[in-house]
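In this view, the complex is presented without one of its protein chains, the others remaining in place.
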Amino acid sequence: MEKISKFIKTFLLLELLRGMSVTLRNMFSRNITVHFPEEKTPQSHRFRGLHAQRRYPNGEERCIGCKLCEAVCPALAINIEVAEREDGTRRTTRYDIDLTKCIFCGFCEEACPVDAIVETRIFEYHGENCGDLYYTKQMLLAVGDKHEVQIAKDRAADAKYR
Amino acid sequence: MEAQILHLFQWFWSLFGLWDLLWGVIEPIWPMLWILIKIVAIVAPLMIGVAYLTYAERKILAYMQVRVGPNRVGYYGLLQPIVDGVKLLFKELIVPIRSNKFLFAISPVLVLAPALAAWAVIPFSNGVVLANVNAGMLYILSMTSIGVYGVIIAGWASNSKYAFLGSMRSAAQMVSYELPMGFALVCVLMAAQSMNLTDIVNGQQSKAGLFGWYLIPLFPMFVIYFISGVAETNRAPFDMAEGESEIVAGFHVEYSGMGFALFFLGEYANMILISALTSLFFLGGWLSPFHGWPLLGAATDWIPGIVWLLGKMFFILFMFLWFRATFPRYRYDQLMRLGWKILIPFTLLWVVVVAAWMQTPLWLW
Partner (left out) sequence: MLTNLFVSLMANFQALVFFMLAIITVIAALRVITSRDPVHAALFLVLIFFSTAGIWMLMEAEFLALTLVLVYVGAVMVLFLFVVMMLDINLERLREGFWRWFPFGAALAVVMVVEMVWVLGNEQTAKTGEHVAKHAANYSNTKELGRLIYTDYVYAFELAAVILLVAIVAAIALAFRRRGGTKRQDSEKQVAVKRADRIRLVSVSPEKRGE
């Protein structure tokens, strides 16, 4: 009996029709696409996007060249060289992040004892030439200078969970 | 029709006083020229139809998947197919080394040409047809069956294993599904007692409108014809010839630029062809579904036949896209099983059933 009903069902293509009804129903449902440049989804303050180097309010760069971020980076995307500055402080002479290697895990930010390297909310950056996404210290500092207000606000919002 | 067009030409060229000169030149070749004009009148809208079918496909698929689809180029992305065409036109043509250059070059043409040639016998309205041949149905069948050569040759000539596998698959598939398609058409042939496409449509004319179509007595054949048509055009869920996930893109992996575009055109032209044939064979072609009905019949009889035909074609094309949005791809052995073990025996049986039915007074069509 069951076999017969199954046979009839197969020949009437009932299962196929049911599948087609699902797609047809979805065709008239409201689509949920976000029209990206015009519309954007809300972001968390913990969003991990483009990297930035921060400065203290007096303009001094925060990074002390401890190389913790270089050590923790799982993708080996960070390259640091350190030397003594004239005033005797330990500073980086080179701080490069290869964004094509970076996996945006945020470990560098976690490892940093002075909150120097941070990840910002920026994600629509791009490069037009090979090597454009190899960010040097100057570029990172420039990003930090430009978005300092937003960065500080995000750190403040997250402070109580740390 | 011919005289009117000729008159229009005469009026136009007489404006410049060139008509007598022109007519002296074109008079001997006018019959050929007239055929050429008719061919252009069929092929040009067909090509535009193909372009916008790709747009419709992307939009409908998108909406069925709760997306938006192309919406950047022009209003609602309406210029997208044109932009795509221009892009393909300017792309570099890459010919793989150790491929057979000549066969590699002609195979896209071999895919597209039969798809266009089959339109010669398609009637658009009563008498509006390029070639009103008696064996029109046979002509259609043979034209659709030679489309497979382009695919096979493309796969073989490009000297690539993916392409070759794709072409082997599609060759087996197209040969297998031709049989149920042919048997389904045999039923139509018996019902209409003619192989002339115009006669087949006229055979569906009745006072009952919709109920006079062969869709009603031959409904299983309609379903099988359409399934075979989907398989014949290598469309989802029977698109194993392309099979992106296993053999990357199948027989046209190695093609770029216009070569690829021609394959694309061929596939979509075939889809439009199958939809036209399905509406002619089973859905009464240009006949109104309400003809002869008490109220609706009188209210809709003024609509020209071509509108009905196009409407039916749109519906069938929508079904193609709907299938693609709904069903996952068949596995090769499942496809062969469906073709040989289910469709062919069933159609064979149904041919006998219809033949017996036609001998009884219960046959009303």
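Quick notes
A and B are the chain letters, set down in written order, and residue numbers restart from 1 in every chain.
Here is the rule we go by: a residue touches a chain if its C-beta (ideal position, glycine included) is under 8 Å from a C-beta of that chain, and two chains touch if they have at least 3 such contacts.
As the structure is a computational prediction, the values presented were derived from the model and not from experiment.
Touch, as defined at the top, links the missing chain to these shown chains in the whole complex: B.
The chain omitted from view is touched by exactly one of B:A171, B:V188, B:L280 or B:L321, namely B:A171.
In the complete complex, the hidden chain is touched by one of B:A51, B:A118, B:V148 or B:L283, namely B:V148. Within the entire complex, the positions of subunit B that touch the omitted partner chain are 27-29, 103, 133-135, 138-139, 141-142, 145-146, 148-149, 152-153, 156, 164, 168, 171-172, 174-175, 178, 195, 331, 333-334, 337.
Here is the rule we use: only the chains that are shown with their structure count from here on.
One simple way to say how far apart two chains are is to compare their mean CA positions; for subunit A and subunit B this gives 48 Å.
Across the complex, subunit A meets subunit B through its residues 13, 16, 19-20, 22-24, 26-33, 35.
For subunit B in complex with subunit A, the touching residues are 60, 62-68, 71, 223, 322-323, 325-327.
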